[in-house]
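One protein chain omitted, others in place.
Right after this comes subunit A.
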Amino acid sequence: MTHHLRADVVIVGGGIVGGSAALFLRQAGASVILMERDRPGSRASGVNYGGVRRQGRPPEHLPLAQRAHALWANLRSLIGEDGEYVRSGHLKLARSAADMASLEAYAARVENFGLGLQLLDTADLRRLYPMIGDSAIGGSLCPEDGHANPRLVSPAFSRAAAAAGATILDRAPVSDIRITPEGFHVTSAQAEITASAPVLINCAGAWAGELAAGIGDPLPISVIHPLMAVTEPLPPFLTVSIGVEGGGVYGRQVERGNFVFGGGRGFAHPKADARSATTPPDFARPERQAALRLLAQGTGLFPALQGCTIIRSWSGVEAETPDHAPIIGPSRIHPGLFHACGFSGAGFQIGPAVGAVLADLVTTGRSVTPIDAFRPDRFSSPA
């Protein structure tokens, strides 16, 4: 027996984007139904590294990141808890003169965006961060970037939205979407619910591509499995969140003392899935070679890790686009449909601002934050 529900907006996906969109739409007075295939914040939003970082994002992404920065500052008033969010600083390291030059060029390019970057030469680095190994020769510090606990923050957005009056349907994977002149009719056979609304937001993470293709508005989304590992708790040795120019490894020490670090990839699990080949897997697992490479990268950068043990590694299921920029904005096919997906491993920091932008788009028809770089139609080649 299927129940029919109706609202101003149906959101598919209960990650940090869907949760914050639901919250901000409620604050703007819209009625909201959010459908989540498992539990809110249980996929990429909840198992990612937890970097809350603006540094390193392309200049055209920074207005969105700055809007998010302001939202993170008020995290407790938004979601009712601090989510272990700290503005610890984000230090991006250079391991060669060329990397240092690239950090300097970036600092110059984003000078007007207010990140307050501080370039550190080798002497600065040794003096300020003696725990970092000799392979780093310099770096760029963004003092107000930081990190948070995604396991706590992401589910809390959906909880806050529920408290604000949104209907959060969990364990409600979408099985069918019908489009009529009245709007979108989204059915979850498992939850025995059809939710109808004139507006549909697709923030279904790794599953967003499948959803979009199902309604004739395909998006170039592929699925990736970033790899992370964590050590046993260690005495405090590092406050800043660390990245490396050119990528490969990133790490932070959490409040409890564990060092969380990531880099490389995992693989889909289970591999053989009875469902359609286009459906992303529910879970992923670290890939052995990548895991051992990550250990080498981590211990290379932080000699303090040499004598400790890794207690767990994990991966997730995340969507990636060809240009590694997210897809945010109205569908070019269906009026009333908005996409917000393809965060390519960098969605956690901007997540709350994407929710705010979606609320803007739905309630006012335009975003006060420039989002041209994220247009869904930027991939389409002219006919």
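We adopt the following convention: a contact is a pair of C-beta atoms (placed from the backbone, for glycine too) under 8 Å apart; a residue touches a chain by one contact, two chains touch by 3 or more; residues count from 1.
Here is the rule we use: contacts and distances are computed from a predicted model.
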| item | value |
| --- | --- |
| Undisplayed chain, where the name is taken from the UniProt record, one of "NADPH-dependent 2,4-dienoyl-CoA reductase/sulfur reductase-like enzyme", "Lysine exporter LysO family protein", "ABC-2 type transport system ATP-binding protein" or "Urea ABC transporter permease subunit UrtB" | "NADPH-dependent 2,4-dienoyl-CoA reductase/sulfur reductase-like enzyme" |
| Sole residue of A:G138, A:P155 or A:G351 that reaches the chain not shown, by the stated touch rule | A:P155 |
| Selected from A:F113, A:F237, A:W314 or A:F379 as touching the chain missing from the view | A:W314 |
| Missing-chain contacts mapped onto subunit A | 39, 42, 46-47, 151-152, 155, 159, 231-232, 256, 267, 270-271, 283, 285-289, 291-292, 295-296, 298-299, 305-314 |
